[in-house]
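We show some of the complex, not the whole, and keep each chain where it was.
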């Protein structure tokens, strides 16, 4: 899960009483969002739904990299390239069911780079 | 309106010349967005449109909590779990028509918790 990778990469979170954690993805065909971290079928339904609502075959002009390219750009902006999460008492102040999703929108996307920034007191 | 609740809950906003206000919802079936705060029919059309574009009957795998559950998760990520608003001269630097929407995506969602964080000088 991306959530635990973020927490392990940023031990500084533990030292912050009140603050913010910003998670940013440096790509335009993948996205970062917050959703349910418990039942993995939610992620399967995300994949199914976004493939349905952003189809590959609607005569995109931008199609040099294949039919999954432009849908990936659209999904990336619908879901967003960053999330910001409050920090409280040294922990991400998530609700019980919240976690970070890294959404891959290409069929063969390769490794993805994210930048995590935290601030607070 | 959520906007006035946020302002009343955070008197510190008045003391900030330049800063940011972050509003975060701790749920995965409700969302926070910014839109028109004047005509309440905008909110009615939001409800109508998102029910149409995220239907309940498309064979979701994740349906243990009912047919409105998975659509609620999808709407939550399409609209987002937080907003960030500039603070200028002790006020939220909204445009004339902007306000904060708390969007409830479950049919019977119960109370919702939000966390407001402000910073600046």
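The chains carry the letters A and B, assigned in the order they are written, with residues numbered from 1 in each.
As a working rule, a contact is a pair of C-beta atoms (placed from the backbone, for glycine too) under 8 Å apart; a residue touches a chain by one contact, two chains touch by 3 or more.
Keep in mind the model is a prediction, meaning the values are calculated, not measured.
Participant: Shown here are 2 copies; how many are in the complete complex?
Facilitator: If we count every copy in the full complex rather than just the 2 shown, we get 3.
We adopt the following convention: only the chains that are shown with their structure count from here on.
Participant: Where the CA atoms of subunit A average out and where those of subunit B average out, how many Å apart are those spots?
Facilitator: Computed from C-alpha means, the inter-chain centre distance equals 18 Å.
Participant: Quick check on the complex: what are the subunit B residues that touch subunit A?
Facilitator: Result: residues 22, 24-28, 53-54, 58, 60-62, 64, 70, 73-74, 76-78, 80-82, 84, 113, 115, 117, 119 of subunit B touch subunit A.
Participant: For the complex, which residues does subunit A have touching subunit B?
Facilitator: Residues 18-20, 33-36, 39, 41-42, 44-46, 48-49, 52-53, 78-80, 83-86, 88, 93-95, 97-98, 101, 119.
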